[in-house]
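Right, one structure below, let's go through it.
The complex appears here minus one protein chain, its other protein chains still in place.
Right, subunit A next:
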Amino acid sequence: MEGLAGLLDAARASTPGEDLAGERAAVAGFLAARQRAVPTAPPRRKNREARTFAMTVALGFAVLTFGGTALAARTGSLPPAAQERAHALFSGVGVPPPPAPVPATSAPPTTGRAVPSPTPAPSRTATPAPSATAATELCRVWDAAGQDPPGRDVPAEVRRSLAAAAGGVPRIDGFCAALLGEASRSSSAGAPASSGTPPGPGKPAGKPSAPGKPTVTPSHPGKGNGHTKK
């Protein structure tokens, strides 16, 4: 057994020079991995938390509007002009146009939440032109988040929605730039454009008949509006 003990000792023996040559590389790899995994310094993290909070609020608002509008578009309960624009916007997300130009009030109450009844007080999703507002909100989220690597910190739903609306992730920037520019222009000018428009990224007919902030209607007076800007 003597030979075996010698063999095992040899297998165990430490030869520091040979074995430990890669320490610096290993530590460098460790640091890199940590940096990627954890957002490091406390001050930055605080910033990031605030940003994340604002983004979450904005996202919640945008998704509500977006989703509601999509539903309204699907059921055909938007005014004709808005309906047309909504389809241009949502067709990419898989919202099919209604089978025929159905009267807005006859929308079937699919979920009950968005379309409570066909009577006077329509839910806020049926107000004119929220589609542009929703997309604008999404774009604000996008703009606020994606500074250096575009879209890096944007929640997946927002990115997906925007990509669908813009026709691909690479086009989101252009889409949003056009939309946000249009939004500020039209809200200052109060342009009432409501004619049928091509569905390009420019969205020239943004906010038909509602230049202000029609989305913030009866249901949630103070909630959404305060957070649209950060």
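Quick note on the criterion: contacts are C-beta pairs under 8 Å (C-beta built on N, C-alpha and C of every residue); 3 or more make two chains touch, one makes a residue touch a chain; residues count from 1.
Everything below uses one rule, namely that contacts and distances are computed from a predicted model.
Q: Can you work out the missing subunit's protein name as recorded in UniProt? Choose among "Ubiquinol-cytochrome C reductase iron-sulfur subunit (EC)", "Spore germination protein KA", "Aspartyl protease family protein" or "DNA-directed RNA polymerase sigma-70 factor".
A: Missing chain, per its UniProt entry: "DNA-directed RNA polymerase sigma-70 factor".
Q: Considering the whole complex rather than only what is displayed, give the residues of subunit A touching the chain that is not shown.
A: 1-15, 18-20, 22-23, 25-27, 29-31, 33-34, 36-38
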